[in-house]
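All protein chains but one are shown at their positions in the complex.
Take a look at subunit A:
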Amino acid sequence: MTRILGPWETFLLVVLVLIYAANAWISPEFLTLQNQVNLFQLSIEKVTIALVMAFVIINAEIDLSVGSMMGLSACAFATLVGEAGVPAALACLLCLGVGLAGGFLNGWFVARMGLPSLVVTLATLIGFRGVARILLEDRSIGSFPDWFAALGQRGLIGPIPLGLLSFVLLFVLLYVVLERGGFGRKTYVIGVSRDVAEFAGLDTARHKILIFMASGLVAAYAGLLFAARVGAVRGDVGQGFELDIITMVLLGGVSIFGGSGTLTGVGLAILIVLSLRNGMSLMNVTGHIQTGVVGLLLIASVLIPRLGTRLARRSPA
């Protein structure tokens, strides 16, 4: 049992139960199935991207461009369907291709050129957003095919929409890959030390590029989910999402320096951030303040473990 729930995960579980209890106490509606589905549905893009961001950060890199890639994919879809008359299914495939290409671009500059991922993805954060703005300028495009909107807005199995279903499937898939497969183990090893992994004969550059491509792919998919869910797309789709996404991952116990963290922790952190935001909305706290609280949470999630280890080192065992 301790293997699945480390001390940090247990701590997160306790916090989560407390927030759920508080929310349920404030509003009896909170615990209904519909509200729980809505909870995810309102942030489905962020939580989906967070799962892959965990891989990126465990691998000791960071991808700040996911929000912009999401916007680029949504804008490309809107332009293709709304203005060029491309069939929506084909447009979806093309957008996912854009995601893969953008991820490859990030990965190539990081892994082959040896540039810090912080700078590369900061540049593509501006650049991808720029391309999205070139496509849509200051327009807003809506009116997508009915089946596409239905995928984003209606339940696919019972009340559960496609986004939530794909999130659960992706979680299970990535959990298996990270905890059970060779790919996951390589991700940890490279995250601990790229040099050591290189000496052990791993193709670290290829591995990093693959992870960035996965990040781009999932961000592009999230952009499509957004287009389907909201039904209209503007140039600023996904702006600033990186804050929530990175907070979820780091709060989940993934080390910002790479090499450690579990998907269980990230899953719990996702629930904490979602229910905390939902609870603040129930108490009529504005969006700006909510974002500030998430910011505090981000600092706390890195600060508390550090203080913990420092105290542990000081007191003689």
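Everything below uses one rule, namely that contacts are C-beta pairs under 8 Å (C-beta built on N, C-alpha and C of every residue); 3 or more make two chains touch, one makes a residue touch a chain; residues count from 1.
The criterion applied here is as follows: contacts and distances are computed from a predicted model.
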- Message: I want to check something: the complex is missing a chain, and I'd like its UniProt protein name from "Aspartyl/glutamyl-tRNA(Asn/Gln) amidotransferase subunit C", "Autoinducer 2 import system permease protein LsrC", "Amino acid/amide ABC transporter membrane protein 2, HAAT family" or "Enoyl-CoA hydratase/isomerase family protein".
- Response: "Autoinducer 2 import system permease protein LsrC"
- Task: Determine which one of A:62, A:95, A:225 or A:274 touches the chain that has been left out.
- Result: A:62
- Item | Sole residue of A:19, A:50, A:164 or A:246 that reaches the chain not shown, by the stated touch rule | A:246
- Query: Can you name the residues of subunit A that touch the chain not displayed here?
  - Reply: 62, 109, 113-116, 118-120, 122-131, 133-134, 137-138, 235, 242-243, 246-247, 250, 256-257, 286, 288-289, 291-296, 298-299, 302-303, 306-307
